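With one protein chain removed, the remaining protein chains of the complex are shown where they sit.
Showing subunit A:
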Amino acid sequence: MSELSPADFYLPGEIIRNLKSKDREVIIGPGLCRNESDTKSLIASQAGYLCFRAPNTYWLEGRRNRYIPKKADLVLGIVTKKSSDNLKVDIGSAESASLSMLAFEGATKKVKPDVNVGDVIYAKVINAHKEMEPELVCIDQYYKAGKLGVLSNEGFVINLKQKLIQQMLNPENPLLRTLGRKFPYEIVIGVNGKVWMRANQCKDVLTLCRAFQIAEYQKETDIIGICRQFK
């Protein structure tokens, strides 16, 4: 990825011109939207640096905490309210998401999953519309749970910046592997910035927390460079 320069910084509403593209096609990622009046340019919808990946992908990268739900995102949520057939889950968005009790593997009207207020849930966003509350499920299209569902109460949850989350989800990023060489741990990363982790000892979890909290403020290249020193 190219270095970030101040010239690439955009504020919401700014128009982005001079796009390099192959075959006149551009793929836009988070933080960008189409400019209807001038189809050759884009409009920034959040503050951040413009990033480009060959051949034609553009996105904006900023330090944001707020999560905006998107369909098919895998998120971590906290159950805030429980009623007979519905759960309210806080996924860090403006409105809390709803999760049906029937959206768990093997759940029927009579057999309900054991979920309590305060539990952490790993779920998939199935419906995300601007004017509606986001909807979650804990099953895939074959009605199997896979890795989704209620997470154990042994672990710990922290909030991280979206930027670091994206970096960690990249399988080429060495941060998690380097930490894994020190001690075994389990980690669940939600795209919404919440991260659940569990290790054998409390101090290992604390080490993870601190490493992530520091890495939040570092450049990706720095992180990779430092991780490389321990290979």
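The working rule: contacts are C-beta pairs under 8 Å (C-beta built on N, C-alpha and C of every residue); 3 or more make two chains touch, one makes a residue touch a chain; residues count from 1.
By definition in this document, contacts and distances are computed from a predicted model.
Asker: Just by its UniProt name, which of "Phagocyte signaling-impaired protein", "Signal peptidase complex subunit 3", "Exosome complex component RRP45" or "PRELI-like family-domain-containing protein" is the chain not shown in this complex?
Answerer: According to UniProt, the chain not displayed is called "Exosome complex component RRP45".
Asker: Out of A:G29, A:P55 or A:G118, which residue would touch the omitted chain in the full complex?
Answerer: Of these options, the touching residue for the absent chain is A:G118.
Asker: I need the residue numbers on subunit A that touch the omitted chain, in ascending order.
Answerer: 78-80, 90, 116-120, 151-157, 181-183, 196, 202-203, 205-207, 209-211, 214-215, 217-218, 222, 226, 229-230
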